[in-house]
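Sharing a structure with you now.
The complex appears here without one of its protein chains, the remainder shown in place.
Per-chain residue numbering starts at 1, and chain names A and B are given in the order in which the chains are listed.
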Amino acid sequence: MVESEILIKELNLWFGNNHILRNITMPINKNKLTAIIGPSGCGKSTLLRCFNRMNDLIEGVKITGSIFIDGKDIYSEKTDVYALRMKVGMVFQKPNPFPKSIFENVSFSLQIKGKLNKQAISQRVEKSLRDAWLWDEVKDRLHTQAFELSGGQQQRLCIARALANDPEILLLDEPTSALDPQSTIKIEELLIELKKTVTIIQVTHNIAQAARISDYTGFIYLGELIEFGPTEKIFTTPKDKRTEEYLTGKFG
Amino acid sequence: MIREKLFKYFSLLAAICAIVFLLSIIVSIFREGLPIFGKVGFLRFLFGKSWHPTQEPAEFGILALIVGSIVVTIGALLIAIPLGVGSAIYLSELAKPQTREILKPFIELLAGIPSVIYGLFGMAFLAPFIMRLFNLNAGLNAFTASIVLGLMVVPIISSISEDAISAVPKSLREAAYALGANKWETIRKVVLPAAKSGIFASIVLGFGRAIGETMVVLMVAGGSAIIPKSIFQPVRPMTSAIAAEMGETVVGSDHYQALFGIAIILFTITFLSNLITEAMKGKVKR
């Protein structure tokens, strides 16, 4: 198995009395794309949000277990949650750019860190937009409103915005489910390129997409990790019956 | 981290200001006004018919003032309720969308007209007119004040009733029509009963506004602190008494305290009417 410095260990999560995530242990391989698949409402997004502790923001949540990134448990008391979120970026299902200009969107996290000067910020913005394959389309209108972009462009903008932090891990929550087929293909190709430099964890309910672009796949059902392994193995010879039934469309 | 906590506590402080300010108001008026209840006796203050604060010896019975407030308020509501609810029905059930687009903001704009201007209208135009029309000795009386006050309250009742009526689901109306009811019958038997709480809330709100209004009654109601025998007599509602007489009192004197005493009563009345409105709003949600 490829070396993994990212590991979920015995993770449990409750929303109030609902036991949403049940004792999940799963490795994440660096600079690979790991897909998390499973039927709707089984905890995929919740699991994803554990990586950047976004679940902390919800009232009445209880989490036990650990997630190790670079050897350190992000759920320890000493963790700086804000620094964590800059190291672990997130892109949401529905593109959510700020009602500001393209430039202001991408430079947002740089502005709040407050450490770079104007020139450095401009350079970072350009690099992020290039990495997200959006630079050529917007380089002449960086100061126009982000909302004027198309859906696919907005999502790439959100990716650029997350990349501006130079994150180690990028979390994607069904990033193409709100987009048209063309934009979807473009973003899938982008992700295949991006995973060379960023570890990607992607939730998707699109099984075909997972087969297309991921290196590893984890199947979550009713809050449990049923099966995990290299994508090819999972899709051709799944070990668990439930995995097989899900993949062949018997449910979900 | 410090900045985070500071920010949170500053905003908390700002929110607490609401409580602080309210308590300041309550403490201020009670501190200055409570003594008079002790000196005169609460029941004698509340129900005494003689308000002669500048006489020797002074008399501090505010019944005439309370009656003045009630007369003018009820008079205002008698005008404002039919006109206000009627307008609301018209705007939401009868008017064409274009008409509604013009009239609704017009009526709402009128809610923003300063009360002193209504007072001017009543004092300089309406009062002489009514005096001539009914052949009276004085145009500044409860009747004139009721009209002006009523006009002022119409937009409030109209707006809120209109919201309540518009909120009645279309499906209810359609059910009525499907059963053969005509437009008026639908309005009367289905829409209005469904909007009942909201309309009633608007009336209570109008009541609170009318009884708390100062400038209109100060300028138009006349100023005679006597229980009126007819609606064409001048009256001095509570708000008017405070506004007219405060300027002439010595700080801390009995008269001063008595005026604060009236403020206590006034505050209590409007507080209770707000409580009722809130209770109504709770019902509307269900």
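Following the convention adopted for this analysis, a contact is a pair of C-beta atoms (placed from the backbone, for glycine too) under 8 Å apart; a residue touches a chain by one contact, two chains touch by 3 or more.
Note that contacts and distances are computed from a predicted model.
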Quick one: find the hidden chain's UniProt protein name among "Sulfur-oxidizing protein SoxX", "3-isopropylmalate dehydratase small subunit", "Phosphate transport system permease protein PstA" or "assimilatory sulfite reductase (ferredoxin)". "Phosphate transport system permease protein PstA"
Touching the hidden chain in the complete assembly: which of A:Thr79, A:Gln145, A:Ser177 or A:Asn206 does that? A:Gln145
For the chain left out of this view, which of B:Trp51, B:Phe121, B:Phe200 or B:Phe232 touches it? B:Phe121
Chain A residues that touch the omitted chain in the full complex: 52, 54, 57, 59, 82-86, 89-90, 92, 94, 96-99, 108-109, 111-113, 145, 147-148, 158, 161-162, 165
It is residues of chain B that touch the chain not shown, namely 3-4, 7-8, 10-19, 21-22, 24-25, 28-29, 31-32, 82-84, 86-87, 89-91, 94, 103, 105-107, 109-110, 112-121, 123-125, 151, 154, 158, 182-185, 188, 208, 211-215, 218-219, 239, 242-243, 246-247, 251, 259-260, 263, 266-267, 270-271, 273-274, 278
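The working rule: only the chains that are shown with their structure count from here on.
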The distance between the C-alpha centres of chain A and chain B, rounded to whole Å, is 58
